[in-house]
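Every protein chain of the complex appears in place save one, which is left out.
Moving on, here comes chain A:
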Amino acid sequence: MVICAVHVPESADAAVDCLAGGGWIMGGGTVVMPLVNSGAAPVTELVSLRRAGLDGVQVRDGVATIGAAATFTAVGEQPELAFLRPALRTIASPTIRNQATVGGNLFVAQPYGDLAVCLLALDATCEIAGPDGRRAAPVADVLASGVAAGEVVVAVRVVLPQPGTWYYHKAMRRRLNSAAIVTVASVTSADGGMVDSTRIALGGVASRPVRAVSAERLLRGRPLTHEVLTEAGEAARGDIDPFDDAYASAWYRARVLPVHLRRAFLP
């Protein structure tokens, strides 16, 4: 469809008001604009978050509050979020990272959305604005079922992981700027060499980022050894529903999942 209006609201509340007229929320435009350019966008109105004051990244008392319109570059520049830099470097190019936003990444189709995989592993919370006010929801819920019509994710809250508990690995066809074959992100802590808590999120292996709950169950109370991680990776095949695309077949993704899950912890 032909775009008839691009709204550029200057606050979150104004964005919600604009959205009441229908249309799509647009963060950095890296997913919406390709559809607009090819005439495939099924909407006539866009609501850009570029000027809505939602691009800040603040850290206080061990909690990061990341505005939905914060770019990947802005996230990487925040010193307290330095643990995410290796992950950010695996996503698109520096140019696209100047545009792509944290909020937008929650709504992209797999095999994109590696930052959403990280946010799922971090058990992030989404702040959502809507016609009836504000609410908070686990990022897992937003990834699973989106938000209601008329609602806008305005921020994502992340409890910073303890040092040494963050793990990330992405298998792709090139070292830079390529979509996921398998992405693994995890917050895992060990006590006396044994895993006492773990959250593992996977990308590239289902229609949306998923938790590897079977692998998590297997890891608890056990050490992060080659054997245990391979066993956990094989168990994680029960948590995925992979797809074929130009990057890899569903068969291949399932085949290599245990290797990459292990490499997230033992490179």
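Keep in mind that, in the parts below, a contact is a pair of C-beta atoms (placed from the backbone, for glycine too) under 8 Å apart; a residue touches a chain by one contact, two chains touch by 3 or more; residues count from 1.
One rule holds in what follows: contacts and distances are computed from a predicted model.
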Task: Would you kindly match the missing chain to its UniProt protein name, picking from "(2Fe-2S)-binding protein", "GntR family transcriptional regulator", "Tripartite-type tricarboxylate transporter, receptor component TctC" or "D-methionine transport system permease protein"?
output: "(2Fe-2S)-binding protein"
Field: Given A:Ala12, A:Ile25 or A:Leu46, the one touching the chain that is not displayed
entry: A:Leu46
Statement: Of A:Val36, A:Val142 or A:Ala212, the residue that touches the missing chain is A:Val36
Field: Identified contact with the non-displayed chain, of A:Cys4, A:Val63, A:Ala82 or A:Ala136
entry: A:Cys4
- request: For chain A, enumerate the residues touching the unshown chain of the complex.
  value: 2-6, 8, 26, 28-30, 33-34, 36-38, 46, 48, 50-51, 73, 89, 92-96, 98-99, 176-177
